[in-house]
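Every protein chain except one is present and positioned as in the full complex.
Now for chain A:
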Amino acid sequence: MSATLERSLRAFWIVLMVFLYAPLAVVVFFSFNAINSSARFAGFSLRWYERLFSNEAILSALANTAILATTSTVLGVAIGLLLGYGLYRYRHRRLAWLIWLIYLPVIMPDIVFGLSEMTFFVTLDQRFGILSPGLGTMVIAHVTFQVPFVALLVHARLLSLDPQLFEACHDLYASPWQRARFFILPVLTPAIVASLLLALTLSIDDFVISFFTAGPDSTTLPIYIWSAIKKGVTPEVNAIATLMIVGVFLVALSSLVLQRRPDPSDPS
């Protein structure tokens, strides 16, 4: 590679990093501002954080976010894992239509997805009095978009394995339980860890679908931030956003650490 190309590439990379991190950095920086401004910094202060932790609405939004993310992730990964395994195990049984079904939430605009669910839940609630919008419907909606991603990940992992491994299990008279315990679960561990992280970030990143399936008592942090900006109340927003950014960076860090662990199916 020529030196000029290498130098301009490096310069480009630095500009790109500034572009990617400046919006996040500015949020973190001004969350410590002594005054309510995102143009002038008037000294370090923790006042927005103090206001945050004495605000009941924000604390309940924090709790809702945590409940929604963990519940939907556990359910979404469990169900998606089964589906991904089923697609692989019974691939001779004409399950191609299911694969198409799985791609549906991947290509459907999330606003259409969210509005479909909203009208569906609202109608069910009005007609039959079931599934009234709230944390329950939000968990259902999140599981619905997590399952396809998890199933695709697990399916891809199983497809990358040597089919002879499955035959070897059979030849060694492994019971279905033993096969699951000593073969399938261990080789799927990296895919399961990746699925957990993916499902969790999908859930935390989602705003549109949560927004349209939420009820009056199930405000999450992004929804709280959204309505705060719409009302013109911004000072605490930077502080809440900073907490969420820190959370995401911790997840990113843990993923990096987890990925450094050796792959159990890798013989080397």
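In the analysis below, contacts are C-beta pairs under 8 Å (C-beta built on N, C-alpha and C of every residue); 3 or more make two chains touch, one makes a residue touch a chain; residues count from 1.
Methods note: contacts and distances are computed from a predicted model.
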Review point. If you look up the hidden chain in UniProt, what protein name do you find among "Ferredoxin", "Lactate utilization protein", "NADH-quinone oxidoreductase subunit C" or "ABC transporter permease"?
Key: "ABC transporter permease"
**Study point:** Residue in contact with the excluded chain [from A:43, A:109 or A:216]
**Key:** A:109
Study note, to complete from the structure: Only one of A:22, A:96, A:168 or A:185 touches the unshown chain, namely A:22
Study note, to complete from the structure: Had the left-out chain been drawn, it would touch chain A at residues 1, 9-10, 12-13, 16-17, 19-24, 26-27, 30, 37-40, 79-80, 82-83, 85-87, 89-90, 93, 95, 98, 101-102, 104-105, 107-113, 115-120, 123, 140-141, 143-144, 147-148, 151, 201, 204-208, 212, 221-222, 225-226, 229, 237-238, 241, 244-245, 248-249, 251-252, 255-256, 259
